[in-house]
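Note that one protein chain is taken out, while the other chains of the complex remain in position.
Take a look at subunit A:
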């Protein structure tokens, strides 16, 4: 359950910072909207009626709790007790809907009737289009043109759901540019519109708000693991990081349990030093983008670098400020996985467990090859999404 108070060293402070990262670096045009959110979000989500509706929708509509599945094949292969948190079984196929359910209820409470969102892989776009259809709200989703091409099924899903998808042609035509365009739309429509950001990025309070909605993931893991293993705490929790929302949710209730190792997996693309990568912690330095101070891939002159990953959902030059803080403080361990290793892990998981993962998620699976595991170790991997949307990418890759 959400509480109005912050807990421990890794949650956001009064002024919207995680250590030296975070804040709300927004143009004045967005100040009234972001300030309204900041003032009200904690009290709204703490209301009993809000929580009741949120958890009810998660249960009946999303299909929560999602299973914590003991993956025997994977466990045998890697010599550890490996559990998969099955966010791929959520309605719409990924964890993203946990956040959009929360934010659509918040938008309603704020009296907004129009919704905008950015999307990379299209999972957040679909999850937003879905809750807008459910609640009868008008919805526009900005998506980089490049992403509309590599995630075509999701574009059509959004359209079927009644959402207007706007292909963005600026910059690298991926997630960063879609986010720019969504912010511009919000600047131009400040009164009736709520912007549902899809990850733990953006100005305060977005990173904290999205993390709270996603925290249901680790809330459930604790209960489920206790039943399976007699302990709430695994040795390791693993998640992929684009902006970092599925990781933030999977880590949330373990942040202040130092015995639980938090492993974040970024996209190395064609290799961390190839010039085609999205491994932000390896390549970035502190900078300001999309409203927060965080680690950012940039040139010496402070221009944002166009990232690259085969996975649209990880193709972002920054990470959420909470992850920048986990990295800088050493609380989180960050790894990078190449396109090739991720694709192979995706096929491996398909054949070992009968689960075709999203390519984002496949990065989290692939990191198993980089870890030293022992047979009594309990490892939870957040299986953030399913691979239906990525079929064309699997087909084009072809090595199966």
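In this section, contacts are C-beta pairs under 8 Å (C-beta built on N, C-alpha and C of every residue); 3 or more make two chains touch, one makes a residue touch a chain; residues count from 1.
We take it that contacts and distances are computed from a predicted model.
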item: Chain not displayed: protein name in its UniProt record ("ABC transporter ATP-binding protein", "Gluconate 2-dehydrogenase", "Anti-sigma B factor RsbT" or "Tryptophan synthase alpha chain"); value: "Tryptophan synthase alpha chain"
item: Touching the absent chain when the full complex is considered, from A:109, A:187, A:328 or A:347; value: A:187
item: Touch criterion as defined above, residue of A:79, A:162, A:275 or A:302 at the omitted chain; value: A:302
item: Interface with the unshown chain - residue positions in subunit A; value: 23-29, 31-33, 170-171, 176, 180, 183-184, 187-191, 287-291, 296, 298, 300-304
